[in-house]
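Every protein chain but one is kept in place in this view of the complex.
So that you can tell them apart, the chains are marked A and B in the order they are listed, and the count of residues begins at 1 in each.
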Amino acid sequence: MGLMEKCFTRAWGVHPETHKRPAADVPTRTLPVPERLYVSLSQHLGAPARPAVLVGQKVRKGDKIADPQGAVSAALHAPTSGTIVAIGEIPAPHPSGLPVLAITLASDGKDEWTDLEGCADPFALAPAEISQRVAAAGVVGLGGATFPAAVKLSLSAKAKVRTLIINGGECEPYLSCDDRLMRDAAAACVDGIRIMLHATGASTALVGIEDDKPEAIAAMREAARPYAEVCIRPVPARYPMGSEKQLILTLTGQEVPADGRPGDVGVVVHNIGTARAVHAAIRHGEPLVARLVTVNGACIEAPGNILVPIGALVEDVLAFAGGLAAPPARLIMGGPMMGLALPHARVPVVKGTSGILALAAAEVGARATEPCIRCARCVRACPIGLLPLDMARRIAAGDLSGAVRIGLKDCIACGACAYVCPAHIPLVQYFAHAKGELAAQERARLRAEATKKLAQARTARLAREAQEKAELAARRKAERAAATSATASDTGAPA
Amino acid sequence: MKPAYDAAQPLAAPHAHAGHGVRQTMMRVQLALLPATLFGFWLYGWPAFFLWLITLAACLVFEFISLRLMGRAQIGRTLGDGSALLTGWLLALTLPPWAPWWVGVVGACIAIVVGKQVFGGLGHNVFNPAMVARVALLIAFPLPLTTWVAPLPLGSAAAPGFVEGLQITLGQLALPDAMSSATLLGHAKTELSRGLDLAQAFAGSTAPQPSWVGLRAGSLGESAAPLLLAGGLFLLATGVIRWQTPVGVLAGLAVPAAIAHALAPGHYLDAGTHLFAGALMLCAFFIATDYVTAPATGSGQLLFGLGVGLLTWVIRSLGGYPEGVAFAILLMNALTPIIDHYAKPRILGRTRSGRPIDPAPAGKET
Partner (left out) sequence: MLAAVLSLTLLGALLGLALGIASRLLHVETPAIQAELEAILPGTNCGQCGYPGCAGAAAAIAAGTAPPTCCPPGGKAVALALADKLGLGLDPASMADAGPRLAVIAEDLCIGCCRCSKSCPTDAILGAPKQIHNVLKEACTGCAACVEHCPTEAVAMQPVPVTLPHWVMPKPLAA
């Protein structure tokens, strides 16, 4: 980057303390399968999955237990072998603490795989066949957005993308599961990337890895050496580098249109963890039943990365990681910048769980809110170029449409603004509230329109019925009149 | 045991913070002002110190009264955020150092009550409170606001002692005529209006000499321009302020001043004198950079700074007052909302007008 460019391109993002080490350097551990697993039916973007098992049914590890429902949805598989003991509500891994439907599986302790059907030469398969197998394996985007991977693969094949971008940025502080994955399983990741290249029809894959992970970059370079189409591209460590639009801008210099998708600029972005899951699904026929989770934070006794079966309780994972050194100020699923604060630890790990953080009060740095002094630090931090201070002011005053006018819908909720706010204003909460409120208003509007049609239909029906009744009565009357006159004439005829 | 993280209210991300606060920012600005202020105390003696102290104390008192009247909670925390102190400090730096005590008190009242709390407190005021007070005082009490003294450094023979200084500040000791002096800009303005040109104006031995080190009559914030510049650079280095506003102010003043001086050296002061005279340094680094009343974006701040600089030069050179910083700031404050409206950053993936950009034509990239 030239000096001129450095001076005049807009600086975006923030540089939070990473806290990634020492957790990133600890060898990966595997959580022994807990007695019970709670597989949530809504752990992907889109419609919840529909259970395909009955209570009491015996399943083996990898058996499908729920079918996708609708176009955007994903299948679920048994994370271990055992018996289905319940299908019902459990607390969701969500700040609201609301319930979610889940399948409860009692482990039989054998952890016995079902019959898996791998594929020795995936490049002989048709791209559509790969998408289908990825869908059957229930693979979703493992970066956190949990968009069904198969849907994305087939969409990008249709959109004729040229470049596949693999997000190995992992810009969230504390998290190191992608780092660890690239160090431990670089060959599998590269193989997954090559399969995805084949499935999407893209010609090159750019793997963006933040430059604070030299070990991962070295391992991936080594694994990708024989394949010219897979380029490892170190990117500067900056939050939110892992955001789709930012990574595309950094790696290709192209901007995704505000209302568009990366496909519009010939790009598709997948997470590195997804590449690994695609490799497992295609080469070995293994569905997505476990994932790597970073367990970190000052309150964790032994931080590190743990391979966790989907559906294990956060409580079990924390206990395995040596337990809590102190009661945490906040328990978080995901990273500290965008993760969800958990109401308690009795919630299950889902496919999108990249980390479990138990943060001490000093790490969270929460303080009472002060008035906005318009210092505009948020404006400089915003990666999108929004005015967070103005949006929050409008939302606070109840002017939601005003906030939308100045770009609320472009907000990616990365949290960079609230991270730097000296007045500790919960900017992201304002935006989340406004987005939720707008969605609720839109739902109410659609519903009102639908019920209005019903009401009009009913009014029309009643009017029609009344008319028909009146017509019927008139006809009867006429018939009766005709009959009486006929009898009259009959009786009168002989006279 | 109930875990500590069982929060009643759902908590939104992020769950981390860069760690600074409003108070730290205000304190850092005050730290940057300290060298210049100490230099001013030395230069003008005890009365300057007493006036400074009274202004700051009065600001705190008026802030407290306003918050109480408005029924605000946690008054202590708001007082402790340092914003009222900073306002008082900036106001004190723009006053004649030997002004009587009530000038500071009335100024503090105007700054805090009329300039800030009436709008809703910190973050809501349209105009810079210190400059509102400065202008109001200048218009309402022209005499004490334009009575400047020649520097009498502490320790020199004629310098007033502690008690004498207190008496001067309390208005019980009349200012001897011999001590009063004119500021550099004031002197130039007076002589120009008498029909003399600048060469003649600064020829006399009693005239204040243009110099970079401010050993001449003026406010606390005028005399120590190099120290203020150093304080400003400290703020730049620590990221409290950004370069756009100061560069804008300095350029906005220096460019027209240099052009005019080149055209008519007898009638217009040179750029160097303009930059180091009056409250320009204080303005460029400490007042025009006030977060609340300046635009939020870099381009807006540059525009704002240029406007302040240009207006200052226009008022100084063509207007009736010798110094125009305060007026320039207030005028540009009034324009801040409109600058903010037009100087918005471009949203990623949208054109400046807000429409989504056209994706690059397919096939352009290999």
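A few points about this structure:
In this section, a contact is a pair of C-beta atoms (placed from the backbone, for glycine too) under 8 Å apart; a residue touches a chain by one contact, two chains touch by 3 or more.
Keep in mind the model is a prediction, meaning the values are calculated, not measured.
The residue touching the chain not shown here, chosen from A:Ala11, A:Leu116, A:Ala448 or A:Ala481, is A:Ala448. Across A:Trp12, A:Tyr174 or A:Tyr430, the residue that sits in touch with the chain not pictured is A:Tyr430. Contacts to the hidden chain, counted on subunit A, fall at residues 42, 92, 94-96, 98-100, 368-371, 395-398, 400, 423, 425-426, 429-430, 432-433, 436-437, 439-441, 443-445, 447-448, 450-452, 454-458.
The rule is short, and it goes like this: only the chains that are shown with their structure count from here on.
With centres taken as mean Cα positions, subunit B sits 50 Å from subunit A. Considering their complex, residues 1, 3-7, 10-22, 24-25, 74, 77, 81, 83, 121-124, 291-292, 294, 296-298, 340, 344-350, 356-360, 362, 365 of subunit B touch subunit A. Within the complex formed with subunit B, the residues of subunit A that make contact are 10, 14, 16, 95-97, 160, 162-163, 173, 245, 249, 252, 254-260, 264-266, 327-332, 334, 336-345, 357, 359, 363-368, 370-376, 379-380, 382-387, 389-390, 406-407, 410, 413, 415, 418-420, 422-424, 426, 428-429, 432.
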